[in-house]
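Removed from the display is one protein chain of the complex; every other protein chain stays in position.
Here is chain A:
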């Protein structure tokens, strides 16, 4: 890849980039270039399909939650789909991904089956984590989905450890570590990024800044509302942009992924996005105005991508056929979850220790 200034000296790398860049954004060349891989319409269709699938799965999950079929907490990704889908498109299949409790979209984009995801939400034995993890703990070893984690930022050092293992083995895998802007205030963020920078680990830290950490706007949680400003302190490159266009997300994340793979240099990326629902299903999100929400919904990444497909001449009936196919897949996942057996109690001790239970 072409080396940007951000590669070597982030603080001096202010350059005009995409018009979609967040004011003050550093580095990146995203919107000024045509997307590299998969610029074809079929690639965009594939990304749209994934985003639509995530949207529909979560809408069904919300319905099931309201009906009491799903317990615990349910943190929806609705509105943020372009981040996970775009970022994952920049990966090789055996790269690693780890994220927070807002993990459904990330897990699906990484390749988890809708059945395994929905059954996990139902707490069934056929779920990805056998019904023992739930909404916040989506793990899928087969696709290197290393889980969703419930402690804000506690997974960031783990992510650095996974990248450490890649470097130790020289397996050329890259780790993507997702977190919200709320995690930036916790010690785990500092220690994880600091060590990754010190040891030059092949990792991309992706802050999905959706403007609210739980119910508190970022103006009340961060003294500087530019997460990437912290990259300067660690001496690593950064990038910062709005997640309006899934292809741009893919391209900008790809630059960071390539850098990690080729030079083992971590990058701190801040992607500005917005969640249409509250922090979790128990949050009515009264801390923001209806006008703000309406304004943000105009940038709905799923709708925008659909519109883009149409504007580029993709036939609407083909989109509808694809949507019907996803619809059937989602309803089949609901049925699968509904009809799956409860996990066996014998799993409890068997999953706590490898080998005999240690009491």
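What we mean here is this: contacts are C-beta pairs under 8 Å (C-beta built on N, C-alpha and C of every residue); 3 or more make two chains touch, one makes a residue touch a chain; residues count from 1.
What we mean here is this: contacts and distances are computed from a predicted model.
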Chain left out of the displayed complex - its UniProt protein name, from "Flagellar basal-body rod protein FlgF", "Pyruvate dehydrogenase complex E1 component subunit beta", "Nitrite/sulfite reductase" or "Carbohydrate ABC transporter permease": "Pyruvate dehydrogenase complex E1 component subunit beta"
Selected from A:41, A:165 or A:303 as touching the chain missing from the view: A:165
Sole residue of A:121, A:146 or A:176 that reaches the chain not shown, by the stated touch rule: A:146
Hidden-chain contact residue, picked from the options A:86, A:105 or A:131: A:131
Touching residue (missing chain; options A:310, A:324 or A:347): A:347
Positions on chain A contacted by the hidden chain, ascending: 96, 98, 127-133, 137, 139-141, 146-147, 149-151, 154-166, 168-169, 187-188, 190-192, 194-195, 198, 347-348, 350-356, 358-359
